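Structure below; questions to follow.
The chains shown are only part of the set, and none of them has been moved.
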Amino acid sequence: MDFASDNTAGVAPPILRAIAEASTGFALGYGNDDWTRRLERRFAEIFEREVAVFLVPTGTAANALAVAHLSPPWGAVFCHAMSHMATDECGAPEFFGGGLKLVELPGDDGKIAADAVKARLERGAWGGPHHVTPSVLSLTQATEAGTIYRLEEIRRLSAIAHAGGLAVHMDGARFANALVRMHASPAEATWKAGVDVLSLGATKAGALAAEAVVFFDPALAQGMAERRKRGGQLLSKHRFIAAQFEAYFADDLWLSLARHANTMANRLAAGLARIGIKPVWPVEANEVFVLVPRATDERLKAAGATYYVRSAEWLPTNTQTADARLLRLVTSFATVSEEVDRFVSLAGDR
Amino acid sequence: MDFASDNTAGVAPPILRAIAEASTGFALGYGNDDWTRRLERRFAEIFEREVAVFLVPTGTAANALAVAHLSPPWGAVFCHAMSHMATDECGAPEFFGGGLKLVELPGDDGKIAADAVKARLERGAWGGPHHVTPSVLSLTQATEAGTIYRLEEIRRLSAIAHAGGLAVHMDGARFANALVRMHASPAEATWKAGVDVLSLGATKAGALAAEAVVFFDPALAQGMAERRKRGGQLLSKHRFIAAQFEAYFADDLWLSLARHANTMANRLAAGLARIGIKPVWPVEANEVFVLVPRATDERLKAAGATYYVRSAEWLPTNTQTADARLLRLVTSFATVSEEVDRFVSLAGDR
């Protein structure tokens, strides 16, 4: 009953096989290999346009490199207050960005509200020599609340951002989970809706360590190769990270894996709802957040379930009680329905 | 006939197996797993003392994080002019170190001469508010010339460094190659000789992507976990990097792999010497540098051999000629003797 994170799963077997298969013969390092060349073409196909792609081993690096490249050091990067960048990267964007500033925005269901961006742009003191200049709007897809931005939301947010001179970055650590839910193509869900740069994560979705920074306008990527290298993020045996992505995309594996994770989250949410435990946010990807009494939390843990208890500070005030615990339950490609059902059954026990 | 680099090889089979075996079940991310815990103990055994270990996916990151941690931003890091840090990391040490300065020292055979360090410390204008302060001496073991620092050389250099207030860092991207050559224990070759922090590379030696920063005084490592994280260098599925190292150390695999690579280099050097092509620097690890006429270079390449031609600027002046090319030939755990012999045979052809 592991629901701690989607990074607690191992590696999806086809990706593991691709790694082993790539380990034959010699290949030049640092991306000068056939796997990488093939993969670059594959990215272009998937996103239906020329792109510039940079593979890196961690999602923190993908985000930090992306916003550092899109923002001057005196830029302000707008992100949700719950976003990974703001809360869980130990200041990586600020470090890579030469001391840029994150501006944390509120928003229901883990989503930045378009009005909040607008208001903040209009109200704040920005630019000139005295104030930082808004440079990037970063959207997390799926969000840290397990919800997703719909196409029209992305379009509206991007339009506001672009009108204000901000580039649009998407933190897609769980991009595939969002994609299979919204029935949109990768292109529609990104550049066609206004996204300029995407951090596309494969690690949580089944890879060993594989993330991509995708520039939809290759001209924007000038200097990014140097930035990645001096950030210590250019793998020497680069074929192995390319091979992970190649397998991830082959036969739509990435969509199947994400669909499974989402299905498990739906099953979990439905099961818990049946016993009166309703998710606090819509379950739209592979995360379920529920408020349970302290006793339930303890019983579940005693039975061996793993998950994180999150701070209730993000919840609407009226749902917070001294006794309640906010559980974050994450499913992955490796989650099996028996474990989901066992968890639900345990949660319902009295 | 691939002699381009030791990172052009794939992954040693036992390490590949360890990755596959680690991919079962769930494990908490970011190093909170059994593989990492076991590995930390293993490092302590191998180095015969408590150490603080930080695994990262690239050697550039290992070096940059290490020197950034040992030096204030106004520090000067002494390194050889040929060192990877000075020439091939696109400024990573400067970036991670908040703008520290590398001081490039000369020295025969790719090795920093003790006298050069002494002279530079005595002669330069250091410290006070106006000048940067010498903070770290970084030794590359094995060197970029394929030579190694002997124990007494490390001891002497460390003594001079420590007397001047500098910490000693060892860039051990090819540490195992040096170790098996010098018949010393890991402890003797490092902290017992005065090394404070070691970048221990496994990637070039047979891993997929696995490097370790080893602090021999764990107290010095305070804050390093944060530095690694904000550097985007903390892998989420951390068990897989720990598993690589575990297999690398098991049954002295690391020493066997290094021994093989060194043996191949010896065979290559001996073969070339027999036909009159003498190595320009002593062959003490897994790299052979030779000067050949342009025609030989072209013939070898035409026959499919791969290697890099290096700038002859590092050579003693009298050995440089307009026609000569300096070939760097690197062997690895994956090099086979047939290819070595074929290369030698081709080189000897007229």
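We call the chains A and B, going by the order they appear; numbering starts again at 1 in every chain.
Just so it is clear, contacts are C-beta pairs under 8 Å (C-beta built on N, C-alpha and C of every residue); 3 or more make two chains touch, one makes a residue touch a chain.
Keep in mind the model is a prediction, meaning the values are calculated, not measured.
Undergrad: Total copies in the complex, given 2 are shown here: how many?
TA: Here the complete homo-oligomer in the file comprises 4 chains.
Throughout what follows, only the chains that are shown with their structure count from here on.
Undergrad: Rounded to the nearest 5 degrees, how far is chain A rotated relative to chain B when their C-alpha atoms are superposed?
TA: 180
Undergrad: On a C-alpha centroid basis, what's the spacing between chain A and chain B, in Å?
TA: It comes to 34 Å between the two C-alpha centres.
Undergrad: Report the residues of chain B in contact with chain A in the complex, numbered from low to high.
TA: For this pair, the touching residues of chain B are 2, 4-5, 7-11, 16, 19-20, 22-29, 56-62, 64-65, 89-92, 94-96, 203-204, 208-209, 226, 229-237, 240-241, 306, 334.
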